[in-house]
Each structure stands twice: as structure tokens, then as C-alpha cells.
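Note that one protein chain of the assembly has been removed; the remaining protein chains are unaltered in position.
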Amino acid sequence: MDATVKSHFTTKDEHAPAKPLIFWRPTAKTGLISWLTTVDHKKIGFMYGLFALVFLLVGGCEALLIRLQLMVPNNTLLTAQQYNTMFTMHGTTMIFLAVMPLGAAFFNIIMPLQIGARDVAFPRLNAFSLWTFVAGAIILNVGWFLPDGAPDAGWVGYAPLTSRAYNPTHATDFWVLGLQLLGVASIAAALNFIVTIINLRAPGMTMMRLPVFTWMTLVTSFLIVLSFPAITIALVEVMMDRQFGTNFFEVSNGGMPILWQHLFWIFGHPEVYILILPAMGIISEILPTFSRKPLFGYPIVVFSGAAIGFLGFTVWSHHMFTTGMGTVATAAFSLATMAIAVPTGVKIFNWIGTLWGGHLKMRTPMMFALGFIWMFMIGGFSGVMHAAAPADAQQHDSYFVIAHFHYVLIGGSIFALLAGIQYWFPLVVGRVVSDFWGKLSFWVIFVGFNVTFFPMHFLGLNGMPRRTFTYDGNMGWNTANYISTIGALILGTGIGIYFTVMIYTFFKGQKATRDNWDGRTLEWSLPNPPPEYNFRVIPTVHARDAYWYEKHHQEEIARETAEHAKDDEAHGGIHMPFSSIYPLVASFGALVGGFGAVYHNLEIALIGGSLLLAGVYLWSMEGAEGYHLHLDADGNPVEDTHAKH
Amino acid sequence: MRLNSLLSTSARWGRAALAFGGIVLLTGCDLNFWRMDGHQSTIVVDGPVAVSQRDLFYVTCWVTFVIFLIVGSVLAYTTLKFRARSSEEENAVPPEQGHGNPLIELSLIGASVLALVIIAIPTLKGIWYTHDVPEAEKANAYEVNAVGQQWWFRFEYPNEQIKDVGQLVTSNELVIPAGRPVHINLRSMDVIHGFWIPKLAGKVDMIPNRGNFLWVQADQPGYFWGQCAQYCGDSHAVMRFRVIALGPREFNDWLNRQMEPARTVKAEADRPKAQFASYRTDFKRNEKGWSDKFDLSPLDSWRAQQEPDPKAEDVALILKGRATFQAKTCVNCHTIRGHEGMGVTAPNLTHVGSRTTIAAGLLENNPEQLARWLRHPDEVKPGNKMYHGIGGMAGYMKKDDTGKEVPNIVLTEADISALVAYLSSLK
Amino acid sequence: MSSSAATSSIDHHHDHTTTTGIPNKKLLMWAFLASDCMFFGSLISTHLIYRLHPPPGTPSPRDVFDIPLTSFSTFILLMSSLMMALAVNAIQKGNLRSMRFSLLTTVFFGAIFLGCQVFEFTHFISEKHLTITNSILGTTFFTLTGTHGTHVAIGVLWLIMMYVRSFKPADTTSHRFWFLRNLLHVAAVVGLVLSAMFTVLAIVATLETGGTAGSFASHNFALVAAFVVTLVASVILARPSGPVQFSEANAIDVESMGLYWHFVDIVWIVIFTAVYLLEYL
Partner (left out) sequence: MSDSPASAAPGQPAEENKFQIYVQIAMLLAVITGVEIAVIGLPFAKWLLVTTLVVLSTVKFMYVIFFFMHLRWDKAFCTILFFIGLVIAGATMWALLQLFGVHESIPLSSVALEAIRPFGQVG
């Protein structure tokens, strides 16, 4: 390390310099303040996960209300308006507040560990992403508690239904600004991950040695960074229309509502891959570990992930086959969509190849992973049926679509995320979930899920439209709907078991051994839970499945580690970033500003904006400072050159 | 021992299946959730467009089903075969650390591409076929305009010009000639709607400021269910419509009658005074709006609806209804051609009595349901414009100076029965 | 210009602490700019799509636009890009004074660009009757160029902050009030830029309406006063007061900011062609 780098840290002089009070750096390691000001990627990831799980339950309860309303024909449990609010918030919540942040939680906690880094590239930016996400979530949901009500224009918010004329209350403004903030949070986080993966890899960790989960993190981050701007612009346009009377979607002045759909789906389709690629990454970690052999065809799995990401930008109009695009455009998007089945199939084949010849350990994560392959395959096949545009003309906006995307979203994303939680739980929390209860929850979820969503294929083919709060009893939909609701209750019970067991394990579960599953990637080389500084010594990577290699070349690695530890000490120990309050301040400013914008209140918007600006300014002035840690033989900090505490 | 565990596993599954079946049977359902022969089926269909779409669906279905069988069997086999059955097996010397096999991977890619080509070819054919009326039949095609509005449909017949008035306009029930391609222009006046007659063709959206169209053909005379298929606000779910396909002669008769102005009932000396039963008033929210009889053979119901039944008509009441229609400002929004009214923001009611449904396909058009609609439009159709007003025109409610909604049109039960009698007479 | 001693010790193109050798901040900025391509891509697409099918009655952009003015501001923005590049060049060689000068010039050009835009907007609105609400052309045009203008304004603010930051004393212990001074300094320069801009705009307005120097002074006394005060304050606050912290090591900060600034410039290159020039064919 050269001199320039060190100059960022305060070790030059023994005494920390006197600073204006505003540059106070919080040092608490426990308690509320420590969580609010933390820049530790593991804590941030943990909070992402916690919020996401809460919203998963919220979204799930909304889903249950939807299902209860549709249990029997002509039901009166919910009013039309309540129902419309319910599916809008269900979709928005599940996608933006549950699955995406759960993905972010894994990116945050696991990815730096897998590449042998001590943190992400911009720890404070990471905190800002988290808090801005929280701000967005608040704005999105605040309508439940206000007279205007929560958003009810569908998760796709098609113009001109979102215009003042058709949606005069602030509900839609909440939706617009909430999503806007979530977009900022996601982009900031994704930029951070991109830089981290590219720049913070341990020595020897070449791109083609990256664990597949990290690769999928990278691809997902690119998708976020490149797709969110489209919806940002679309939302800006809606907001301008609503607040300043512009004409983007105002038909009487020549506006074209269809433009919203294009901009939305330019974002929206990559978005669904943002939801599935992390899941595929998780599966690509679990299968090798529990088969005790490396991923089959690593390069092609990685490449197909990137190909899916890239192709994801070329197919958006398959959500618009019924908008009258004309034959040529329809054909082009139809073919492009089918093409995605190829790289996706490659993944499925390689996963099976991974299993082939392995010693399959049938533990809970493995059960969910296998469930994923089956269910995702079914969801993918109905996707291909949609891709055949003329057939889609019958399926679009029917329950067939609902069946398709719940198979890929629950059978795909959620199954994989639940698998991932079980898989990394021993590492992050240090306890391991009971195999019996884990498997039980899996089977209940698996059965409940299929009972809920399989009949929906038939509902859709039998002409049941989606987003309908009621239906008549003479349409032939009664049985399937009834079964589906029973299924949802079973599914809910399964998820209930899953989380109960999880919470129990968190407090009382069996302690996990180090490297609980005989893991293959670097995160398993750490004690559980991993210390604040992650790696005592930055590892040197010699092969794919770096930790597996380490375990089989222990002497060589021990020698290397000892040398590097000495080097580290010579450079003044492990440097750690200070906590900071300003990311939180800046996000709070964004929250206030968001409210100001919703209510079209200039003063509040200005206050929020100034807070945001002040937060960012102070954040930049306080600088990326940190302190140094020295460790004893057991890895406990012995001396902390950060003098004041 | 293996057999034992297998037995106990299957016993467990069996019990689970029994329990599940029990739940379902107890609640009186039959398990045939896979039935696909409803009024809006996309599988049991009646026209060439829908047939081609269904056949394409079958292609995709079979191709993916075969792939599923193959991949699934391999996956199942692998899982069962390589499963570790004991902790010794789990912790045995790790298996060979293989890294892949390019040949297998490439051939699987090739196979996938091939499978997709099988789907792609009929897809491309279908895209061009379903897009517009085939060239050869263009000359024979009949033209209609369908306009979506929150939450009902207006249908226009540009070929049928009425002197001094313009084209023929109807609402919520589209009557088309059977055995002939029909080219439907799709327009919207407010938000995006979707025009979908599952048994005749897949949907196409009605998008403001966009000139979409669709073609359908009903092979036989028939009665078809239609549905708005694009979320369009509160009452999207109950934005429905009906399509009636008629043979050439019947269709022409229908057109001729529709071109006539609204029917005026004359007092005739020998006509007995009809007795009106009082209408049900205790409808629950979302309660179904049709009778079982209607459902049995809807086309016959429709035909029966065309003919006035002078014996059941109370002339005085009808006349009173006509006056009420004007007095209560219904005319601001509705048109009854030949009688009063020039409103264009609401369904054209000129021949409303001859339709089988009202309120955009939601309710059967019988006196009881008509009364239900007039009494509580908002309960029948949440948010509807007849109740809340539209485009500055007050409905049952209007906005006062403070922007609060206050009652505007108030109908007594007497008004309602008069209006029902009048509207029902408009055959 | 040949190498000063400091130059050789710092290699600007390689950062040993990162895997690729590219500094994190630079990578972050490039990734962000990739994202911004999509951002402006969507916005420009919106404008062009509506230009493709204008509703009847849309005013012709040719009757609205003022190509000489826009060409001038395009030129100005290009020059600001040049100054930005020179600022990076200077600090990479440890030449603080030269960097400050270049930064200020960049700010100056940026402010001129913004001033032109303010002038353009007010002209379009008051004389050409093109507003953001009265036609789709106004809607997309003002939103697009306004968003670009906002990017420029953020850039100017950032430049000013970087400029002021270069005065942060090396030894903050002996300058207890350095942060206050820093804040004041930012406020002074921002005030200077704003007051200068609006003073010039006021002069132009006076000239256009045929006013005299006297009428200008009487109408805009406060503005001129603010200009003078902030100018003096900026000069005073910029007086050297001992060694500063800012050095070649900060070149990466300036460089990342420069990337942003240049990007705003290339977006304008595209807008100038796609939004303005193409209308004249």
C-alpha cells in the first residue's frame, strides 16, 4: 500500500485532530445509534433483510385478502376500491419492498465475503441506499394511514389512469414519489456493488473465479443501473403532469399514453430479471455445496447469466402484445422473448449436471433449491407460451399471466431466497435451523404454492381476467378459485411455520459449527458470525471455489496467510471506516422532500432538499476517514488507534 | 427396509391426499378445476381467429410439455439416484470434482433452439393471420367502431347512416353478422381499456389517441361474453359487454329496427292495465344480477327480448316515465333518439329495452335489475359516472362549492317504476 | 511543464489498493454515467417521439428557437469542458493555483450557459408563448433542456464546493473556525455566481427595452449591491492562509467531478443536434 492511501486515515498523528462538532463520528458498536449510523455491510444487509421480511409478510397478508375476496363468486369482503388498492400494493410491495431488498440483503452480506473484501467500496453510500429505501417504503405505504388511501392504479400504473383527472387524490403521488426514492436507493446500491465487485476482489480472485452468486450480483446491478433510469423518467413525466399540468400523457394536447407503457416496461422487464438473477445465483451456490462437487459448466453458467441480463433489454414489448404494435414489431419481440429460453435452459441443464454424480445432502436449503428448479421450469414454460404473441392475446391480463409470474416469482425468486436464508443462516447468525422443521415448512409451502397457483392456469384459459374484485358464479371459475384460496391459506401456514422456526432458531436454535455445510466459497472460511473486519488476513485466491481449495491445500495457505498478516501489521493494521450520521440525515431529507413534493408544498420540499444537500455536503467534508484495528491471535481487537472512546 | 420406508412414504402421501380431498368434498365442490368450457373460454371457441390462437397455444403447450417430461425425468432420476441416504454417504470422500462437458452443453443448446423454432414458425404465421382481415375477405368484411369509456362500451356502425342523425349507435351489446369477418376499430375516450371476446378472438387494447383495431368472425349465430381486459379503475371488473352474432337475414332485420327512432307506446282502448309487482329492494353489494333461466340459452333470451309485449305494458306509467326521464335530467347524458335527450357521455338508450343486459353486461335487463340499477348505481358499479357525474355534468351526485358531493338526482320508488316501465318499452 | 518532483510519486492511472488499478471513485463515476445515458436516452426519446408526430397546431420549433444564441451557449459549454480538463491536468501536477483558476473559469462558463438558458426560457415563454403546459412541444422541450440545465446547475455547485474545499487548511487544529469559513466561502461564491448572472440578465433586459444606465441602476440596486458584496467576500475569503490539505492526492476527486461535467457537455452535444439542428432540415 502506498502513502496516498494511508493519508486518508488518521493514524499519521496519535491524537485525532480537533474537529468542529458537526464532524463527530459515532463510535457506538451496539444500541440504536450503532444501527442507525452503521456503515458495516453486514449490519446494513441484515437490516435490509429484516425490512424485506416484514414487507413480505405485509404483502402476503394483502395477498390473503385478495384470495379471500375471490374465494367465492360475488363476495363482499372487500369493496372494489379496497380490492384495487390491495393488488396494487401487493404487487408493488412484493416486488420493490420484499424481493428486491431481500436480494440487496444477500448482496450486502454475502458478496463482499465471497470476494474476500472487508467492506463495500463506499460504505457510507451503502448506508444511504438503505435509508433511502426505508424512506421510499414509508412514502409508498403511508397512504394506508391517511384519508387519501394507498395507491390503487396497479403496480404498472398505466397512464392516463394515473393522471389527475382519473386519480385526483394523493394516493398516486405517494406511489410515484415512493418509487422514485426506491429507484434512487437501488441505483446507488447497485453502483456500489459494481465498483466493489470489480475493484475489491482479493488477490487472485479473477473474474472467472468469482462465485456465481457474485457474478449474478454484478449482472443484477448492471440491470438496476441501466433499467431504473427509464422508470425514473417515466415517473418524472407523470409527476410533471400531475403537479405542473404538462402534457406527456394528456391526450387532449396530443399526449400518447402508450409511451408510459414503453418506458415502464423498458424498466419492467429487466426488473423481473433483477428479481430472478440473484435467486439463480443463490441456487448456483447451494447445489454445488450440497452435491459436494463444483458447478457444472461454470463459464457457460456465468455467460448465460450475462446473456439473460442483456437479452432482458430487448424484449420489453412482450408485455404489450395487445397494444396494436403492428406485425413486424410484434414478431421481433416475440422471437427475442423466446430466445431468452435458451440461456435460461442452459442454467437448468447445468444445475442438473451439477447434481449428477454428486453426494446429494438433502437438507432444507437443498430441498428449496430443488423445488426452485421444478417450479421455475414450469413458470418459464408458461413464459414461453406468452412469448407466442397470438396465443398471448388470449392470455394477457388473464389469470394465466398471474399463474406464470407467481411460478417464477414465488417458485423462483422466493423459493431461492428462502433457500438462501436457510443456507447462510448459520454463517450470519451462528445458529442452524432444525432440519425437520425446515423440511416441514418446505413441504407445506411447496404443496400450498402449487394448490394456489396451478389452478390459475385453467382460470386464465377459461377467461378469468386479472384485477377483478368480483366475478359471477356462472363463468365456471368457482371451483378453481376456491381451491386456490385454500392453497393460499396452506401457503400462508407454510410461510408462517418457516418464519416461526426462523425466529425460534435466531434466539434459541442449535449453535452452528464453523463451515457448517462444508462450503466451497470464501465466506465459509470465516467464523460465525463473521467479525466486523471480516477477514483477519485478506485471502489469496488460487482457484474457483476458493475455500474448497484452501481446505485441500492447508499448509500452503497457512504459510501464505502468515506472511500477509505480517505485511498487514507493518502497514498499521486493519483499517476500518468510521460510522457516520450523514447518510441517515441525507435520506431523511429525501423523505421530507418527498412529502413536500407529494403535497406540492414548496416550503417542505425546500426544507427536505436543503437537509439532503446539507447531509451530502457534511458527508463529503467529514471525509472517508477510519481507524486501525490490531488483532491478537484469536482475532480479538487488542488496540484501537482511534483514541477517543 | 427400503420397501418399508417406501410404504410409509406413500402412506403419508395417501393420507395427505385423503385429507385434502376431504376438505374439498366437505365444502361441496367437485375437483374439476381444469374445466375450460365457460362463457369466456379461450379453449372452446367459435371463430377462426380464436381457433388459430388456441391451436398455437396447443403447440406451445405440447412442446414445453415434452421438454418438461424429459428434463423432469432426468432431474427426478438424478435426485433419487445420487441422494445420500446416510450420513456416511454424505461424508464419504467427495465425488469427482468435474467441471462440465461442452459437448453436452452445446447439444442441449441446439436442442432448445430447435424446440423454439417449432414454436416460432406457427407464431409468426399467427401474428400475420390474426392481425387483420385476410386480404381475400377484406371486401366482405363488416366494419364497426367500439369505444371504451369508464365503465361501458359504445358501439358505432359507420355503414348505417341515419338521415339527419349520423351513424347508428348502440351500447354494451354488439350485434354482428355471423359467418363474416368483422373489422372493429377500437377507441377510448378516457383511460386504456381492453376489448376481449374470448370465444371469438384475443384482446386488443383501446388506447386513447391510438387507432387500434381487431378482427373477429363468428362462424355461427351465437351469444358471446365480452370483458374489459385492461385495468381501468374502480369498476374495471364489471366493465363487460355482450356480442350477438346473427345470420344475414336476422342481422339485417335487427339493423332496420335499430335505425328506427325509439318506440313510442300509444294508448289503446282495449289494452288491459298491467300490474306491476313491487321490485326487490334488498340487493346486496356484488349480488349476482342474472336469473338462471337466462343463463340456459342466452341467444333465445336475446331474441325474446326484441319483441315488445304490449300486454305487460302500462301506457300511463310509460308516459310518466318518459316525463320523469326528462325531468330528472337523465337527458343530459343519455340519448333516446326520436324522444328526448342528446347526451353523448352515457350509453345510448334508444333501444335499451331490446338488450339483454344493462350496466355494461353486468345485470340482466329485467325490470327488477333495472330498478336495482336506477336505485343505487353506485352500489352496483362502484365509482360509476352516472352516480358521480361526468365531464362537468352532474349525476345522482354533484359537487357543491366546497367540492363536497351532495345529492342531485333523487328518485322515489314511484319514479323508479315509471322509469323502468318506460325504459323497458324501448324495444 | 516538465515534471515537478511531486508528479513522479503519484501515478494517476493506477491505484494499488484496487483490483483493477482503477480508482473506486472513477469507476463509480463511469458506472453512474452509463446509467445516466439511459436517463437522458429516455428523455431525449420522449422528445423525439413527440416531434415525430406533433399534434396539429403545434408551433414550429423554427419559429421559436434562436440558433445563434444556442450556438453561443454550446460553444461556451465546450469551453467550460476545456477548462475542466485543464483543471484536472493542473491538480494532477500539483499545481493548485492553476487548478483553482481553471475551476473558477469552468464555473464562469457554466454560469453563462445557465444564464443563456434562463434567458432562452423566459424569451420562449413571454415572447414565443411556448410554455410547459400549452403544448406538447413546450412540455418535452422544457423538461428535457430543464433537466439538462439542472444537471449543469448541480455541476456548478459541485465545482464551487470543490474550489472552496481546496482552501481547507492542512492543519485543522490551528484553524478552529475553518469550517465556518468554508461555509461562508461557498455561500459567497454561490451568491456571486447568482448575482452576476442575474445582473447580466438585467442589463440585457434593460438594453432590450431601451432603458438607460440610470433606470438600470435604480431598478436593480439590490442586485448590484449583492454582486459587489459577494465579489469582495469571495476575494477576501480566497486569500491564502497557510498550507492546505488539498494536493495531488485529491486529483481523483477533481477528475471524477470532471467526468460528470464533461458528460453534461456531451449530453448537450446530442441535444444540440437532435433537438435544435434537426428541426432546421
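To keep things simple, chains are lettered A, B and C as they appear, and every chain counts its residues starting from 1.
Definition applied: a contact is a pair of C-beta atoms (placed from the backbone, for glycine too) under 8 Å apart; a residue touches a chain by one contact, two chains touch by 3 or more.
Bear in mind the structure is a predicted one, so any value in this text is a computation, not a measurement.
Counted over the whole complex, the shown chains touched by the missing one are A, B, C. Only one of the listed residues, A:70, A:251, A:339 or A:464, touches the absent chain: A:251. Set against the missing chain, the residues C:54, C:146, C:169 or C:191 yield one that touches it, C:54.
Only one of B:209, B:227 or B:286 touches the chain withheld from this view, namely B:209. Seen from chain C, the chain kept out of the figure touches residues 1-3, 7, 11-13, 20-22, 26-27, 30-31, 33-38, 40-42, 44-45, 48-49, 52-56, 67, 71, 74-75, 78-79, 81-82, 84-86, 89, 92-93, 255, 258-259, 262-263, 265-266, 269-270, 272-273, 277-278, 280-281. Of the residues in chain B, those that touch the hidden partner chain are 143, 145, 147, 154, 156, 158, 165-167, 169, 185, 187, 189, 209-213, 335, 342, 344, 348. One chain is missing from the display, and on chain A it is touched by residues 194, 198, 222, 225-226, 230, 251, 254, 256, 258-259, 262, 266, 310, 313-314, 317, 324-326, 328-329.
We adopt the following convention: only the chains that are shown with their structure count from here on.
Per-chain Cα centroids separate chain A from chain B by 38 Å. Rounded to whole angstrom units, the spacing between the C-alpha centres of chain B and chain C is 56.
The set of chain A residues that touch two or more partner chains comprises 254-256.
Those residues of chain A whose C-beta lies close enough to touch chain C in the complex are 1-5, 7, 17-20, 22-23, 121-122, 187, 191-192, 194-195, 198-201, 203, 205, 225-230, 232-234, 236-237, 240, 244-248, 253-256, 259, 263, 266, 617, 620-621.
Within the complex formed with chain B, the residues of chain A that make contact are 73-76, 79-81, 84, 153-154, 158, 160-161, 165-166, 251, 254-258, 291-294, 296-300, 322-324, 326-327, 330-331, 334-335, 338-339, 341-342, 345-346, 348-350, 352-353, 355-362, 370, 373-374, 377-378, 381, 384-385, 387-398, 447, 451, 455, 458-459, 461-480, 482-483, 486. Per the touch definition, chain C reaches chain A in the complex via residues 9-10, 16-20, 22, 24, 27-28, 31-32, 34-36, 38-39, 41-43, 46, 49-50, 53-55, 58, 132-136, 139-140, 143, 147, 161, 165, 171-173, 176, 179-180, 182, 249.
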